[in-house]
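Up next is chain A:
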Amino acid sequence: MKSTINRTLDIAWKELLHMRKDRVLLPFLVIGFLLELTFVAWATSQPIDNLNMAVVDLDQSEQSAALVAALDATDTLTLRHEVADEATAIEAMDQVNTVLTPHANTILTLVIPAGFGDTLTSGGQPDVRIILNGAESVSAREARRVAEQTILEQGMRVRFNMEPADYEDQLPQVTVKYNEDLERSWYTLPGEAALIFYMVTMALAALAISREREWGTYEQLRVMPFRSVEVILGKALSPMLVGYVLFLSVLALMTLVFGVPLRGSLPLLLIVAVLYLLAEMGKGVLLSMMARTQLQAVLLVFVLVMVDLIFSGYAVAVETLPQLVQTIANFIPIRHWLVILRGVMLKNAGLDVLWPHIVALIAIGAVIIIFTAWQYRRNAS
Partner candidate 1 sequence: MNLRHMFALARKEFYHIVRDPGTFLLVTVGPVFLMIVFTYMLTSEVKNAPVGVIDHAHNDASAELIDRIEADPVTRIAAYYESVDATDLDFQRGDIVAAVEIPENYGQFSLLGDVPTVHMIVDGMEPTSAEQVLETVYTIADEHTRDLAGDALSGFGLDSSLLDLPINVETETLFNPDLRSIVDFYPGLMGMMLTLPALALALSLAKEAENGTLEQLVASPVDKRALLAGKMLPYLVFGMIDVVILFIMGQVAYSVPFRGSLLEYMLVALLFNMANLGLALLIAVFVRSQQVAIIVAFLVFFVPPFFLSGMFFPADAMPFIVQLEMVEFPSMHYVSLAKAIFLQGTSIRDLLFNFVILAILGIELFEIAAFIFRKKIIVTVPWRKWFNRDEKRQSLTQQPIAQSRG
Partner candidate 2 sequence: MANDTMIDIQSVSRSFRQTLAVDSITLSIRRGELFGIVGPDGAGKSTLLRMMAAILNPTGGTIAIAGHDSVKDAEDIKSIMGYMPQGFGLYTDLSVQENLRFTADVYGVTGAQLEKRLPVLYEFTDLASFKDYQAGKLSGGMKKKLALACAIIHEPPLLLLDEPTTGVDPVARRGFWDLLSGLHAQGTTTVVSTPYMDEAERCNRVALLYNGRVLACDSPSAIKARVPGAVLALTSSDNRRLAPLLLGLSGVIDIQTYGNLLNIIVTDRDTVRSRILDLLDSEQIDDYTLEDAPMRMEEAFIYLVNHAEGALPEEVAS
């Protein structure tokens, strides 16, 4: 008589064979998502620069020219149009970039009133106006930040002959921890990696039983002398394996190619990944039992992923979300996994800090797997 472990492995081996034979699904999932990771990495590391700036210089003085030059010298803003009056400038903001008319869309217009130079050199406080294009809010926000800072520096330079270093200590001091350069990709990439990891393994697990049901082999499997826990674990094992390999490669890709730091303990991450996988596998197999067809299973996974994304902190830190959302988020495995993953990678967090999330993962995983096994047995009778 063979042991439970042996039988579980028999099923797991068969599942691996299925995966090897499917020439569409696995390659699509893996290549598709690695492609997406690269896309996201590229898109989020793209600096917001060369934004189109228009200038209405009614002063035409040495000082106004210097101010315009200072703004043009920044990476963020590029002088595209010099227009005679404000009305023309605002009209330009109506334009839309197309292939035929690139750079038509003005993000920021600077209006320098007459007398600007004189007021500034005579110690007065001259006015300038900034007109922002709110239709491109992300760019506009960045343009405003850079413009205000540059105008301030230029003013200090002309009026007090002070360079930024001279008055730095009079401004609040800022230290940014963990992600010193505020690299967007450092945050999005681990999130994206978790998402890929999550979707691929869930999709594979969700197919495990719905596929048998569609093929008509489900009944045959139940006639064979397997126990329910052997079937479920066997079914979960191979998606887990694939998921794990994928996780390792994504981790390597992130750290080695995209330069996201890995500051904490790698072994800790590798172990917790298994716990996280177990919880997600349970969910996948559960979905699989609910679905009648493979297509339904895949659609269910999509819906679940969308819901989980709200709570996961995938795009935005959970801490900044409403309290209710934060409470619900505690019951979602990927939320804890993201905290752990980012915590270890960026913050060098250890067990002492992360233990509540690890405990939560184990608890959620256990509940899901027990519920799944119970459902399977109930299905069978």
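Heads up, the rule we're going with is that a contact is a pair of C-beta atoms (placed from the backbone, for glycine too) under 8 Å apart; a residue touches a chain by one contact, two chains touch by 3 or more; residues count from 1.
On how the list was made: all candidates are chains of the complex that A comes from, given by their letters.
Quick caveat: nothing in here was measured; it's all calculated off a predicted structure.
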Candidate from this complex that touches chain A, chosen among 1 or 2: 1
List of chain A residues in touch with candidate 1 within their complex: 24-25, 28, 32, 36, 39, 43, 46, 48-52, 90, 93-100, 102-103, 105, 120, 125-141, 144-145, 147-148, 151-152, 154-156, 158-160, 169-184, 186-187, 294-296, 298-299, 306-307, 309-310, 314-317, 319-322, 339, 342-343, 346-349, 352-353
